[in-house]
Every structure is written in C-alpha cells, then in structure tokens.
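Only one protein chain is missing from this complex, and each of the others stays in its spot.
Letters A and B mark the chains in the order given here, with residues in each chain numbered from 1 onward.
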Amino acid sequence: MNLSFLRKTEVLVALTIVLFCIIVGIINPVFFTVANVFDLLRSSIVMGIFAMGVLLVIISGGIDVSFTAVAVFAMYATVKLLNAYWVEAPMWVAFILAGAMGLGLGFINAFFISRFNLPTLIVTLGTLSMFHGFVLFAIGNSIIRSMPPSFTAFARSTLLEVPLSNGGVSRLHPAIFLTVVAALLTWLLLDYTMLGRGVYALGGAREAAGRAGFNIPRIQYFIYGTVGLLSGIAGITYAALGRQANPQDIVGSELNVIAAVVLGGATLTGGRGTVIGTVLGVALVVIMNNSLILLGIPTTWQRVVLGVIIILGTGMPALQAQRAQRRSQITEGIA
Amino acid sequence: MPPPTLHHRNHAVPIHLPRRTLQAMPTELAPLYSAAIAPDRTPDLVPDGAEPFVQLAHINKSFAGVRALEDVHLTIERGRIHCLVGENGCGKSTLIKVLAGVYPRDSGTVRINGRDYEKMSPIDSIREGIQVIYQDFSLFPNFTVAENIALNEQLADNKRIVNWKQVRQVAQDALKQIDVSLPLDARVEEMSVANKQLIAISKALRQNAQLIVMDEPTSALTEREVRNLFAVIRRLQARGIAFLFVSHKLNEVLEISETIMVMRNGHNVSDGDRAEYDHARLVFEMTGQSIREKSYAYTPAPGAQPRLAVDQLTVHGMLQDISLRLFPGEIVGITGLLGSGRTELALALFGMLPIASGTIAMDGKPVRIRTIHDAISHGIGYVPEDRLSEGLFLEQSIGNNIVVRIIDRLRGALGLTDKRQVTQQVDHWVDALHIKTGSPELAAKTLSGGNQQRVVLAKWLASNPRLLILNGPTVGVDIGSKNELHELMKALAQEGMGLLVISDDIPELLQVCNRILLMRHGRIEEEILPMATNENELAAKLIED
Partner (left out) sequence: MSETTASQPFPTSIRRNNPVLRLAIIAALIFAAFSLILRDQFFSVRNMQSMAVQFPEFGILAIAIALTMISGGIDLSVVGIANLSGILAALTMTHFAPDGSSPLWLMLAAIAVALVVGSLCGLFNGFLVARIGIPPILATLGSGSLYTGFGYVITGGYAVRTAQMAAIGNGSLLGIPYPVMIFALAAAIFALLLNRTAWGFNVYMLGTNTTAARFSGVRSILVLFRTYWLAGLLGAVAGIVFLARANSAKPDYGESFVLLSVLISILGGVSYIGGFGTISGLVLAVLSLQFLSTGLNMLMLQLSGSSAAIFFKQFAWGALLLIVMVINYYSQQRQNRSPG
C-alpha cells in the first residue's frame, strides 16, 4: 500500500483533528452536539478570515504582523464614523467602509515593502505600532458599546436554527459565510489565476519570478492590499459579533493566526501553503482551544495546549527534514 | 494588468506594445525595451541560407572604465554546436549577456537572423529565438514540472486564468520533443540537477528557441547524465537548433562541440573547427601560458610514520574499501569524475559522513572520526569546495575570517579575548600569505577569488593542522593567483604538512602532486605518478568508465 500521502501536512493535520475529536467525543458526548459544532464554527469565523490573508503573505515569502492593527483601525474607525454620521447605515456599508480602510492601510505596507525593498517583518512591525498607536491616539481609546442598530441586527441574525432538547435553540451565525467565501476565493485565486501563481512564484524563487515576467511590485500591492481588505472585514465582523468596538482587542493575537497557518503546512520560507491546509490549521487550533472545557480541563490550560501544538506541529517536520538532510548530505557536498 | 509579452511568433506583426506593458516589465528591462522599439523595422525577407544565425562583430563593452570585451566577435551557425571556453573573468558571461540583450554593448554590430540590431533588448533576443539557460535554470522549485515548462508561455499569452489541462498538455508536448519522460506533477525541487536542466531545455523549446545558450551545463552532472544531455542536444541539433555551450570542462567541450571559440582577458584568442583543437592547445589558448610550473619534488624522510593511514574505509553507498597512505611532506591528489567518491572521501575524513567500517590513523595513532570536531582535534583541516558558501563568512571582516578557528586561544586577562594577540595573528597571516587588501577590517567579500582562498587557507594554517584537505583549491581563481597558491601548497608540504588535494583540474594535479589517486565508483582505482604520465593520458583515464 502506498502510504506516501501520509507525509502531506494536510493529511496529518486532518488525522490529528479526527483523532482528537473522537477522543473528546468519547469522554464528553456533548462534543458531537449541534450546539457545540455551531459554537466551534462561530469561533472560527474571524480567525478564518485573518488566516486567508496571512496565508497569502506567507506563501509569497513574507510575514505580516500588522494585520491585527489594520483590523482594529478599520473596525474602530468605521463604528465611530457610522455612529457620528450615519447611525442608520446598513451593514454592508460598514463592511465596505472597513474593507476600504483595510485596503488603504495594506497599500501602505506594500509601498514600503516594494518601493524600498525592506523586509516584510520589519515594515509590518513598524506599521503595527503606527496603526494601533494612531487609533488609540487620534481616533479613540475607549470601548464603544452602543453600536449602530444594523450591527445589533447583524449580531442577532441566524442562518440555521436547531432546537435543543432542553427547550432552547442553537443558532448558526451567517457570518460563517464570510469565512467560507474568503476561503473559496483565496483558493480559486491561488490555484487558478496567474496572479495567484505569481504569489507562489514570488515565494518560490523571487529572481526567477522577475525574469519570467511577473510584475513583482504589482503582486506585492495585491498581497498586502488583500490582507488589509480581509483584515478590515474580519475586524468589523469581530465587532459586530461581540457587539462592541474595543480598540485594545485583537492586537496581540497576530502570532496565534500565524501559528495556525504554519500548522496548516505553510512554511515561513515561502512558496508553500494551501487553503485547505490553512482551514485545517485554524480548525485544529479552534477545536483544541474550545474543547478543553469539555474534557474537564480548566481554560487556563489553553495557552499551554497551543504551545504544545505549535512545538509538535513544527518539531516533527523539522526532525523529518534533519533526517532527510543527513541522507542527502552527499549530494550537497557535490553540488 | 497583463505581464509583458516576451515573444512574438510572427515577425511581420508590427510591434505596438501599450505603455502599460512597459510599466509592467522588470525595471531593468524597461529602458532597454523602450529604446529598442524606436527604429522602424522591415519584415524579415532574408531567407534562411548561407548567412549565419548570429553574427556579433567588433563588440566592445566596459564596466566603470574596466574593459570587459574588446573587439570581440561571435558567429553562430544554424544547427551547429558551438563552445565558448575561457578562464573565469575572460568575458564569456559578459558576451552571453550582450547576446541575450541584457547588457547594452558600447560599440560593435549585432546581426541576428539577417537583421541588424542598433540596440538589442532581452525581448528582441528572445523573439529571435535566443534562449539562455543560466546556471540556476530560473525554475520555480515549488512548482510542478508541468507548470515550470508552461509558465512562460502562459505569461506571454497574457493569460489571467490558469488552464491546468492546457498546462499539462503543453508540458507533455515539450518533453516529447526532446524524447524525455518526467513526472509532470512532481515538484521541480524533487528533481535532480540533470532533470532540471532537461526541464529548462523543454521550456526554452516551447519559446521557439533557435539557439540555446547553456552556461556551464555539465558542472553538476554525473557522467551518465552528461551522456544523456548530449544525446538530447544532438537530437535537437538534427532539427536545426543551434547550441552555444559555455564551459571550462575541456574534455566535454572537445566531445560535443563542432566549433570552438576561446576567449582570454576580454579578447578572442582563437576560434575554429573542433578538429583543430586538442586538450593541450585549449589549455594553452585559455591561459596563454605554455611555461609549466615546476612539478613538486617530494623527498621522503627515511623511516617516517605515515601522516594519514586509511585502511578499508567504507561509507555505505559512497565509498568502498578505501586504503591510502600519505606521508608528511606529501601532496597526494585525489581525482575522478563527479560522483566517483572524491568529495565523499574528503567529507568522510573530515567527520561529515558516517563511516561504516575501516580504520584511520594519524601519525601512527588510530583515531575515530565521527564529527567535524573529532577531525579538527586530530589535526585535520578542510578547505571546502564551495568557497563562497562553505569556506568564508563573506560579510565579516578578513580578520574575523582568519581567527575563527583560534579565537578561543587568543585569551588574555580574565580569560577574555586579547585584541592585541588577535591583531598580531591577523597581521601575521595577511602578511605571510600575501593577502592583498587595503585593511583586514574590510569584509571578505571585497577580495578577489584568489585572495579569498588565501583567507580560507590562513584560517586553517593559523590552527596549525597536520593534514590539510583541499577540495578544488583553485576553482574560480585566475591563472596568476593559481600558480601562487600552488607554490604556497608546495611550501606547506615542504615544511612537513600532509596535503590531500581533490581536483579534476588535470594540469593542477600534475604540477602540484607527487602522487595522484584516481577514483571511480567509490573506489580508488589506480595510483598515478605525475612523472609517468601526461595531460592527455590522465584526461583519457579520467573519463574512462
């Protein structure tokens, strides 16, 4: 039997998830209830959208740590603007507004990265600080609890309702659509457009990409613009679901999202990563984090579990690579 | 915005590229291109006939006042295999880049396919069917074989959407053209160098290549892979495609080429039919030197222990029953083709390969070498093959490069590094090895190849090794420095050090070594005494299988 498919990260992550689910389900059957599944889906909405943006950047060989600040900027500024000038605005206006702000901020990243050829980590580190500082300093630093009515209505909307045995109902929020659409579009883009191939080409062999005729600055603007756009949408979704806009939220969670994407098989050296892997990576992190309570483990263990997942998830491929390298040392010596 | 159009199959189509295409181009190409579309051009009416495909004449090119090409000419006939040979820095690569339109020439004429080019851009060159395959192949390791082959075509056709069925079809057709089958869905990073080369050739063919230029195509291929490549090239030649090989491997040059052109110091020194050349003539034309260095005279010290005694050394799948003796003061050459085990032997002695069985003794004492540290502590030094990535810390100062092995010993008060001792050491070695630099504080990358190699030598000599293994000690070093390095090696041996020189540079082996061991298939096949052979004989033995 050919077991080589087992070496694929996606398959490994999927198996881990299945195994984990079975164990949790055996210990606590609540895990397999509709209510719990809906909860898990809801918890993945925002992280899922962020992860698609982060995936693009990582495939292109870069890293973006500013997306959380972009999200907070777009989210907070949008809510504040709407509260001040157009409280009755429908929800889609908020999405467009936040998306546009995110896009603009993403272009700032792209400008520094492509015009001055600066390392992406450093640029986004700087803009993370700038964007967040700007929000707190110039836009506001208090939590906004009175949200525009369309936000409240959005928060209450339901895609699916399932009655529970105890008389209540379990609801699935339609915002999951956003995540699904973001994932689908990212997948189509990466696999079926020349622009998407350009993202992979940039991460795989930058010089060759230029020689082949890819327009590298344009790809970079596209990547960082898209991250910004997605972050703006994720930010506004976060605020709507949470029914408040807190400028201190989200920032600080950037490394968690990056970890989820890396667990899904994307490598920080670039050129590698898939949407399906990223979806699985996000699922793994969300399921692990949300299921501890079902296992009777206090939620204070969340961070420990996340740490263990990251170390195991990156350690195993590293050991594999070490072994492979030892085997191929000789070819290296020759070349 | 669509990517730039890289080639047009139909020459008669007037060229009206929109402005935005110019902006979409890599910046270094754009100015060349905009200049090149200016002159009016008439459709090509010259039929394929007696006229050569490419005629470059009186080409001059300088960089910042340094003449790289002086009155150089190059003629390429359709369907013929040409070789361009010369030492490093002789102007080969500059000439190729002029031909590819990457460098604008200062003066001279370029006539391709019967058309004179005032200026030539990379796009012109590609449109005329000139395809340059650089040493890195310009492939994407993370893409499949199929996508790598079809990518340029997709870009050239301004495709926005990828049609994977078409990509596979294109790739399959391209591979069929050269009669090669490769797994279309495998990633290129999993391919061997030889296969990468075949992929690059198929890619070039898909772009209507009339002339394929290959830069050092065989430098990382095994003998069998070279044969295979040559077979593919001959097949394509039969279909009228011309080749230009840029190489310094004279045996292969002599084997494949029909026309040879030699360059030295930015000049043509000779060109003509293959039949006019032999190995010795090529060496002479390339180096301009017929004066032989004096060969190394080794006089054994009576009753000395061997510095290195290896018995029945085996590394699974790489080395088989290697036994050799090396006495103090000896310079022993190890030669063989790529894959013969010559580098593997060096790595095994330096603790980088797992030794399965056999014994090693230094000065009569048995030693175990499992790590680099073991090797070093027994007095073994290793000057690696790839100076730039393995030998040097390019961005660090020359001084830091020299003392890296001995920094631990240069301690003063409180066990802290004593800067005075450091400076003394550095000055001593810069002086002793004649390293030409303005200051030892400059980065190692500011040095020339020969001086860089001296820095690597100084690093090892500072730690006073008993056995020094040198792998390709003068690769990429110009001829003058080469002789100086050879003299240095002889001087070290005369002081009692043992030297093991791994090389496929035949004159070097004959001049430097007092014995040469020929390796084949992981075994030592034969011991050759330089005095008892000559270049042709050794060359013939080297390529025997």
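Details
The rule is simple: a contact is a pair of C-beta atoms (placed from the backbone, for glycine too) under 8 Å apart; a residue touches a chain by one contact, two chains touch by 3 or more.
A quick note: this is a predicted structure, and the numbers were derived from the prediction, not measured.
Summary of contacts with the chain left out: across B:275, B:297 or B:416, the touching residue is B:416. Checked against the full complex, the candidates A:81, A:202, A:259 or A:275 give a single residue touching the omitted chain, namely A:259. The chain not displayed touches subunit B at residues 64, 372-373, 376, 382, 384, 389-397, 399-400, 403-405, 407-408, 415-417, 419, 422, 426, 440-441, 443, 445, 459.
Seen from subunit A, the chain kept out of the figure touches residues 65, 112, 116-119, 121-123, 125-134, 136-138, 140-141, 252, 255, 258-259, 262, 268, 298, 300-311, 313-315, 318-319, 321-322.
Assume only the chains that are shown with their structure count from here on.
For subunit B in complex with subunit A, the residues that touch the partner chain are 1, 3-4, 6, 24-26, 136, 138-143, 147, 151-152, 154-156, 159-162, 164, 193, 220, 318, 338-339, 343-344, 347, 352-353, 385. Those residues of subunit A that touch subunit B in the shared complex are 191-197, 200-201, 203-205, 207-216, 218, 271-272, 329-330, 333-335.
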